[in-house]
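What follows is a single structure, written as structure tokens, with notes after it.
Note that one protein chain of the assembly has been removed; the remaining protein chains are unaltered in position.
The first chain written gets the first letter, and so on, giving A, B and C; residue counts start at 1 in each chain.
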Amino acid sequence: MTNSAIIEQPMETATELPNSRMAIWWFLASEVAIFGGLIVAYVLVRLHHPEWGEYASHTINAAGAINTMVLLTSSLAVVLAHQAVEEGKLEKASKLLLTTVAFGLVFLAIKAYEYTHELHAGFTPVTNLFWSFYYLMTGLHGLHVVGGMIAMIAVSRSVRRGEHSARVECVGMYWHLVDIVWIFLFPLLYLAS
Amino acid sequence: MLDFLPENISSFGGEIDGVITYIWRIILAWLVATEAVLVYLLVRYRRREGRRAAWLPATTWRAKAWILVPAVFVTICDIGIEARSAPVWDEVKLELPEPDLLIRVTGRQFVWTFTYAGPDGELDTADDFEAITDLYVPRDRVVRFQLESADVLHSFWVPVLRLKQDAVPGRSIPGWFEATADGRYEIACAELCGASHTAMRGRLTVQPPEIFDAWSSTMAEQQSL
Amino acid sequence: MSETTEHRSNYFMVFGILVAALAISLALAAVSTGPIVVAAIFAIATVKAYLVLTHFIHLNVEPRFIKVLVIGLLAVLTVLYIGLVPDIVWVFGRMEGA
Partner (left out) sequence: MSHGEPESFVRKYIFSVDHKVIAKQYMITGLFMALLGGFLAYALRSQLAWPGDSIVGLGVIAPHAYNSVVTLHGTIMVFWVAMPILVAGFGNLLVPLMVGAEDMAFPRLNMLSYWVFFLSTIVIIASFFVPGGAAGGGWTAYPPLSGTVHASGVNWGMNLWILAVALEFVAFLIGGINIITTGINMRVPGMSMWDLPLFVWEELIASIVFLLAVGPLIAGAVMLLLDRSFGTGFYAPSAGGDPLLFQHLFWFFGHPEVYVLLLPALGIMGEVLCAFSRKTIFGYRTIVWSVISAGLLSFVVWAHHQFVSGLDPRLAFPFSVTTILISVPFAVHLFAFIATLYKASIRFTVAMAFTLAMIALFMIGGVTGVINGSAAADIFIHDTYFVVAHFHYTLVPIVFFATFSGIYFWYPKLFGRLMNEGLGWVHFAGTFFFFNLTFIPQFALGLMGHHRRIANPQIFEFLRDGQGLQVLSTIGVIGLLAAQVPFVYNFFASMVRGKPAGRNPWEATTLEWATASPPPHGNFDEPQTAYRGPYVYSPPGEGPDWIPQFEPPAEALEPDTAISETAS
């Protein structure tokens, strides 16, 4: 880990997979297990309560759809950032990461608008179990968005200085997972009503 | 060891004891045999001057057979145990016989309540009557119970009947038993339910059917007044 | 890492497919809420997740044991789901109103 390396060459490993990418895979696996467990619980309880379709129709489909679009675009930005690192364009990579952060902010802003709207309409986390699941799942997802944004700001700063460029890929992989989770949350909580 | 089992007064209790005895014999045989082999090897192959251990990495199927064949026997025993035990489970928990008497058993912190269906044989009607802590049942009659809980998890545990079932809030779990001997026995709660879990104790009284019927009609009359 | 660059996908094309898939599921949701449409929407979501996983997270160029991990993880969650259906969806001994 020196400042001079422009593009980090990962340490030789026994599997050819760099340690960082290997670790991120296992980290993603544990995240999927957490979200997966939550989604499994939600789906099961929901199947037991057919009347929840009614509740789900109060979520704002348009906001959810826009947010899906926002996250998909941010995923594109972060994967382009990784491509830029591979091509040695660290400045560009750093900017693309900040773009991703900006999309994250847009996502959170829309989410905040939704929450306010729903709370005003009287749908709080304790209104009924559907809304408990709704706030828990979107809230947990939102925390992951925030965490990803903080990580990306840090990585974008260090990449600009020419350090830790391998971390762009790691933070990107994590961000894509957050995207995948949303890809499922959107139909689960919004569309299937 | 199995002598420690309490007295059995339930129609299916003998079956459960049978399963326990059956498994007990199989596992005891396995245990004794394996421990004997272990001890024999320890004594036989303790360190001796000038004796070198053998090179047995067991890379061939012929060598692996020394552990795989016993494992196949384990599997066969497993299948035998399951074949012996599955029908008993079905008899106790799945195939509910036609009841002679219907009771709702309710667990709440920290007392058992028994609601009898009364003369009409249906729960939640005007002729239901309640008994607290004391469960009276007729001998040699099929008793169907609906197990419910008013607050937290409890477990309806009657050792002499070989009967245990958790009570879950939000569910009404059906079960049955048939007591075969008169007497007074104990009921306990086998699922941690709070500070006085230990003290959540009930009594089971098994009576000849005619005495039970007399008691039952008195209770129905008294409580409907 | 750079030696795998040539295996990288065309990210813009993948993105285009993802956006198209989103549009289709929105259109479907607008048309109907029947079970078949819901199933179709989830099928599309699965395809989207698969695309992100293979092309953005680069599962397509990872060693085999990572693929085994992903499949194993999904299998574990499926087992959890199947094991819970009788108790949580059907609810043995369900009481009125619960």
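Observations, loosely collected:
The definition used in the following text is that contacts are C-beta pairs under 8 Å (C-beta built on N, C-alpha and C of every residue); 3 or more make two chains touch, one makes a residue touch a chain.
Since this is a predicted model, take the numbers as computed values, not measurements.
Note on the chain not shown: across the whole complex it touches A, B, C. Of the listed positions A:22, A:106, A:119 or A:153, the one in contact with the omitted chain in the full complex is A:22. Checked against the full complex, the one of A:53, A:125 or A:162 touching the unshown chain is A:125. On the side of subunit C, the interface with the absent chain consists of residues 65, 72-73, 76-77, 79-80, 83-84, 86-88, 90-93, 95, 98, using the contact rule stated above.
Of the residues in subunit A, those that touch the hidden partner chain are 13-15, 17, 19, 22-23, 26-27, 29-38, 40-41, 44-45, 48-49, 125-126, 128-129, 132-133, 136, 140.
On the side of subunit B, the interface with the absent chain consists of residues 1-2, 4-6, 15-17, 19-20, 23-24, 26-28, 30-31, 34-35, 37-38, 41-42, 45-48, 51-59, 63-64, 66-68, 70-71, 74-75, 78, 81-82, 85-86, 88-89, 92-94, 109, 151-153, 155, 157, 159-160, 162-171, 173, 185-186, 188-199, 201, using the contact rule stated above.
Note that only the chains that are shown with their structure count from here on.
With centres defined as mean CA coordinates, subunit C is found 43 Å away from subunit B. The distance from the centre of subunit A to the centre of subunit C, each centre being the mean of the chain's C-alpha atoms, comes to 15 Å.
Taking each chain's centre as the average of its CA atoms, subunit A and subunit B sit 49 Å apart. For subunit C, the set of residues that touch two or more other chains comprises 91. Residues of subunit B in contact with two or more other chains: none. On subunit A, the positions that touch subunit C within their shared complex are 7, 10, 15-18, 25-26, 28-29, 32-33, 36-37, 40-41, 43-45, 47-48, 53, 61, 65, 68-69, 72-73, 75-76, 79-80, 83, 86, 166, 169, 172-173, 176-177, 179-180, 183-184, 186-187, 191-193. Only residues 148, 168, 170-174 of subunit B touch subunit C when the two sit together in their complex. Within the complex formed with subunit B, the residues of subunit C that make contact are 91-95, 98.
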